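Yeah, one chain of the complex is gone here, protein chain that is, but the others are all in their spots.
The chains carry the letters A and B, assigned in the order they are written, with residues numbered from 1 in each.
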């Protein structure tokens, strides 16, 4: 029935699939991969068909009159202009149709609101302009950023098939399990939306919202932020990978091992080159969206780092660490202490102090960041590798 | 009625100092409803072109995926300003302009009830508009948080120019409220003897209800922006969760204003179309009484459906259900209106001059917008539609053919009365068909990309949306450039053309056709007798 409805819709839309890419001419809502998404698709098609049928009748009468009852065809106007009976009829019939429509809609809505008996809880936090996923009770937490290279956005390079719908770390969930999402935000309002799951929930700072899904088919499902959240609202996609239970367990385990390895890296002694290489990566992921890959920023809202006193003057190094760690109140600068690990924080600050001609030669180490987190003060570690030729580290 | 006309015109000749003053001061100081109506209409047309130019920038950026023309930050300013200017600068003032011109003539009043206040209500507008547009040139740019300006994006995270945006909204609000009070006072007190409420033309009825909506909700908007102002500058926490406020509260207040607001932008259109369709079908409007009641019920329902804009915000199930049912209910009175118009056409004797073409297109396309509105009212389905291009398609289908086409229809219908000349029918038909094609080409594909998953308010999009966006942009450019033709037609009509009779349309009804064309500077200084 729904399949027929779909083809009918395609026919009505008058769109034979002609282009090279089928997806590019997609005209309808996805049926999705969950029971809820299929119910919603069913509601959508039902109401659409009701509208089309009513439309055909009303416009049918109208166009019949337009062609038949023309002055040029000698039509003489009739003078009827009131009929209580007719008014009552066309008030009650639409009303009955609406009542019939409200029943399945109510059922689906009740189902959507039932978050009981969830197997897994995942907290989703919206940030300008990325998502954080925390597996509640599992000690697994990570950020998910857009991974489409900037060159593609600026039309320098050819675009991937998943242009703007790809992330560095997707959300991974098992199939066949009821997964509950706890949705919130850390700055402005965002909205977490994956069409294939028919889940769209606003992420509101200070409040926690709920949604749930139960994916039937393993696969990769893509979505986007659906609430205007500032400059890069269009650049914070969502990717969900649904895996079998075994694959999911293995992934979760690997994630924990990886986190442990990252922690160990803090104790390692880092060289300037290593920090710069890692810093560039971390910078492009976390900072470049505002301060731009070339450090020029977008003044006045996003100040330039290139040549700025804070990133170049030796006595400002403490302030530099402070602003990266703790953000700046009343500005768009977030506190990154909770978003990046110690290694990335050290690497980013080192990178900012040495890239784009900011060649200070100064290095901030992960150990110093660890110390800073304990004391709230930046104290230079005298034991850190001396860099006599530091001016030569230029990029 | 003929004698009335004579009195009006002889009055004009006897006391020539009652005619318009000369020069610029005529327009600055005028208290004449016709002058003020014309100024409103010109102002709204300038705003229409300004907002339209912004739409062209938006469509140019969206012509292809990737960033080509503007930065995302500027793109957001364009979408925000396009919405604000079209709503507060183009559509609302155009309707007030039509009300100024036509309501006194339709009810047999000599002028508006408070002519001097009328002058102020208009002259606030250009200043508000300049202030609003000037924010684009301020440091940090203009408002970039969408025309719905949800907190905290519009408070804690807003550019410094937001303060000026707030003042501009206040001024626009004051202007609308004064205009609305004037219209209410005129309709309730200055009707000619015999012009009972249930004899008033529907345009007057719909405007009366609209004016009540305006005085009910514009102050709420003023309250909302005042709270924003206090949050930004005075350390209050109305919308800041950290201080005990609630960002969702902003949305409730905004949409308590916002939903009646969308009816403010459509009810006068209902009135216009209800005047034009009978005129060109040469047949009385079917179901006048039910039209009045339907308008009133729509206005009433508009106050209890606001949270349907917030289905994904996370309101409790019971609230969700209430707002879903109430919203679905709006389809009933709206349906009654459409059925009445179609039945008016049925067995009429129709001709299709430009006003009728626009009105017919209004009925068809507004109904399509109504259908998508009905779809959006189904809360579970709205989880998929919300904040996608499907919504953009929906509200452009109700606003462009709804409000804008009705305004065009009204202009063509009454231009002979205003200018004393017939407009160029051939050019006007070209204007209609190009607008019709352009509009559908722009907005119909938006239904598809929206259903396929394209969020609104994004400067760049995934590749699967590329084809339809390209079509939309082409349609947008066509629609946009066509409007320059309208300007040409109107100027041509003002400067000359075939002389218009007092009643140029065979089937037209109403007092406005009893005065000569062009309408004398003062009409109905002695009230006509309405039978």
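Worth a mention:
Methods note: a residue touches a chain if its C-beta (ideal position, glycine included) is under 8 Å from a C-beta of that chain, and two chains touch if they have at least 3 such contacts.
Just so we're on the same page, contacts and distances are computed from a predicted model.
The UniProt record for the undisplayed chain lists the protein name "Cytochrome c oxidase assembly protein CtaG", from the options "Putative spermidine/putrescine transport system permease protein", "Cytochrome c oxidase assembly protein CtaG", "1,2-phenylacetyl-CoA epoxidase, subunit A" or "Amino acid/amide ABC transporter ATP-binding protein 1, HAAT family". Remark: the absent chain touches shown chains A, B in the intact complex. Residue A:210 is the one among A:210, A:280 or A:313 that touches the chain missing from this view. Considering the whole complex, the residue from B:61, B:111 or B:512 that touches the absent chain is B:111. From the set B:62, B:177 or B:365, the residue in touch with the chain omitted from the display is B:177, counting the whole complex. As for the chain not pictured, it touches chain A at residues 115-118, 121, 123, 125, 127-128, 134, 136-137, 182, 184, 186-187, 204-210, 322, 325-330, 333-335, 337-338, 372-377. Contact between chain B and the absent chain runs through residues 18, 31-32, 110-111, 113-115, 177, 180-181, 184-185, 188-190, 215-224, 226-227, 235, 237-238, 241-244, 246, 248-249, 252-253, 256, 314-316, 318-319, 522, 525.
We adopt the following convention: only the chains that are shown with their structure count from here on.
Note: centroid distance chain A to chain B, computed from Cα atoms, is 34 Å. Those residues of chain A that touch chain B in the complex are listed here as 13, 19, 21, 23-30, 39-40, 43-44, 47-48, 51, 54-55, 58-59, 61-62, 65-66, 69-72, 75-83, 86-87, 90-91, 94-95, 98, 101-102, 105-106, 108-110, 112-113, 128, 152-155, 159, 161-165, 187-189, 191, 193, 195, 198-202, 204-207, 209-210, 223-235, 298, 300-301, 330, 332. Chain B makes touch with chain A in their complex at residues 65-68, 71-73, 76, 139-140, 144-146, 150, 152-153, 156-157, 159, 241-242, 246-248, 281-290, 312-314, 317, 320-321, 324-325, 328-329, 331-332, 335-336, 338-339, 342-352, 360, 363-364, 367-368, 371, 374-375, 378-381, 383-384, 386-388, 447-448, 451-453, 455-468, 507.
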